[in-house]
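Here the complex is missing one protein chain, while the rest keep their positions.
Let's turn to subunit A:
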Amino acid sequence: MNTIRLHNLLFFGCIFLLIHGITRSATSAPLKDSLLGVSPEGGFASSLSLSCPFCRIFSLLCVNVCIVYPKWCVQKVRLKTGCGADEIYYKGFSSSSAIKCKDGSKKFNKSQLNDDFCDCPDGSDEPGTSACPNGKFYCKNTGHAPVILYSSRVNDGICGKHALLLTLLFEMMATIVLRAFQTFVVQRSCAFERGLLLLAYCCDGSDEYDGKTKCVNTCWEAGRVAREKLKKKIATYQEGVTIRRQEIEQAKLGIAKEEGELLKLKDQEKILKELVEKLKERKEQIEKAEEKERLQKEKEEKERKEAEEPKENEIKAEVSESMQNDNIGTVDQPHRRVFNNYGRKLNLGLQDSAEDHHESANEPELSDHSVEDRLPNDGVEVNEGPVQKTEQLGEESTFDDKTGLDTGNQDDNIAEDTESLSREELGRRVASRWTGEKTEQHEEFDASIDKDHQNPDETPNETNDEENNGYVSEYDDHKYDDDDSEDQVDDFGGRIIMIQVLLKHPSLMMSQTYITGTSGSSLLEKIQKTVKSIFQAVNLFQTPVNITEAAHVRKEYDESSAKLSKIQSRISSLRQKLKQDFGPEKEFYSFYGQCFESKQNKYVYKVCPFKEASQVEGYSTTRLGSWEKFEDSYRFMQFLNGDKCWNGPDRSIKVKLRCGLKNELTDVDEPSRCEYLALLSTPALCLDSRLKVAFQATLF
């Protein structure tokens, strides 16, 4: 550990010294030389005869490194492994009178070098002028970082000082410097020059040498700012690397634990399955016996029902009529309630998916009803007919409503409908063709207000969770996968039964046992015990059907199958989780189940890795996409197939990852319509690999 620290220190020290450039004098070299990049500087650098910028960086760095590691320098640097190509290329002038253009297309002589006339289409005869459109100009930028400019910048009358580029430049520089070392080790090419070409400017003003424009040398100041930035960045990286390492450790532990849990759960599942089978058998026996008794009762029931039939039909008719009239006042209370909910659900389903959150917010209530429906309750049984009926009707009527509202988007209809439109409405609609905005915005807004009025007691998911205290901690952790994999309404119904079971049997609360996995055997024992006791009890009383006994068996069956389904759901969620791509070092493990938010003006952007991304405005949520994958070597997260854009593609978002000390979502942008771009700072991206490799490669 200590050696690494020392190396780090040395390495950053080198960079620091390098970018200060303090070992070199700041006096500018004669024009032609500097343009050429063959700067006859004395001392160490010149003895290396390095001509390309990389070599400069390298030589400067070496000087610094040598202070600490003189032995190494002598050995390694003497190899003269720099960017030989350029050096040798221009050196050719001393020995011969004509030289070939780099691309071999032509020859030129010494007087044609930088004579402000382009002889080589590749620009190799004019490295210091603007004559060749493909030319490159080398700018020393003493006190800052050297850059290579497009020839279009030479003597264009613009001094290079654009605060805008500064930050970008230095983001790049840090990487470039580091890469340069790699390059050196890998092999002596000047590939990074290409990188340097971008986003660069000449702060020393040497690109404006024709005297028409006087540029101030701003390198020292610009360099200082950049160095500050770089220092900060290095600090961030150092700290980030540590955090990242910790996270990876945790991820490994977490994954191991979950894998263990999964194995155990599979065992439990097997046992429980058997138990449930047996209970089911027993239950069916009991039910068979009950069947006889019930058949008799039913006969009587049937007669009674037949007598009531006409009455019921009336009600049905009433319901359907009132539905069409959008007036439910005449229906009696229980009908109306159920009815209302179905209607709302359907409405929501048909609504623009931007309103999705309403749907989910409605879930608790809806599931309440589905639970009710399942209970052996006569009243609900009777209701079933009308409910289905209204479902259909509701669908029709809401559909009608919707098409009525929607005509603004259906261009064909504009033609027919304009006659009946108000002038204002017509204006909006025609405008909407170009803008793609919905014309009935205000109407929709009203509608959503209405909805809120209708359901003042609607509660978001979280509140509901809190009500089921004991269950929450665990449920919360896994709600995403649950939501993903199963039909929501059914799932919810099932869950509530489970909740009931669990509340009654706190000893069976599984969260701790599952997670720790230590008490797994005791749990199994417990279950087996329970099973034994049940069968014992049941066996004692064979026939006739004892009501308390039957209830007991039923209850046990319900509870056990609930347990089973709980375990199964946990298994599937674990499987779901473990099959995700958490990165090469599992560094993204902690992203699972997390959401990152960023508020931008009126919108809140929510990015939930491995799940989805959305844009929330007040009460409306727009899905920006579902999790797709990491891209570009884990530097982007891609979410695809979000809500449809009017006249555009399905929404999608790309989240760029960069090194930061904590997970933080920033800079959400929509460069193209409905294609979003966001930035997420995260320690997961604070890769030490580059630093390390470079560092080690340099020193050893």
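List of remarks:
Keep in mind that, in the parts below, a residue touches a chain if its C-beta (ideal position, glycine included) is under 8 Å from a C-beta of that chain, and two chains touch if they have at least 3 such contacts; residues count from 1.
Assume contacts and distances are computed from a predicted model.
A chain of the complex is left out here; the name its UniProt entry carries, from "Phospholipid-transporting ATPase", "Glucosidase II subunit alpha", "SWI/SNF complex subunit SWI3B" or "Histidine-containing phosphotransfer protein", is "Glucosidase II subunit alpha". The missing chain, though absent from the display, is touched by one residue of A:156, A:650 or A:688; that residue is A:156. Considering A:427, A:584 or A:618, the position touching the chain not shown turns out to be A:427 (whole complex).
Within the set A:104, A:436 or A:584, the residue that contacts the chain not displayed is A:436. Remark: the residues of subunit A touching the chain excluded from display are 105-106, 115-119, 121, 130-134, 150-153, 156-158, 162, 164-165, 168, 198-199, 212, 410-412, 414-415, 418-421, 423-431, 433-436, 601, 645-649, 670-673, 675.
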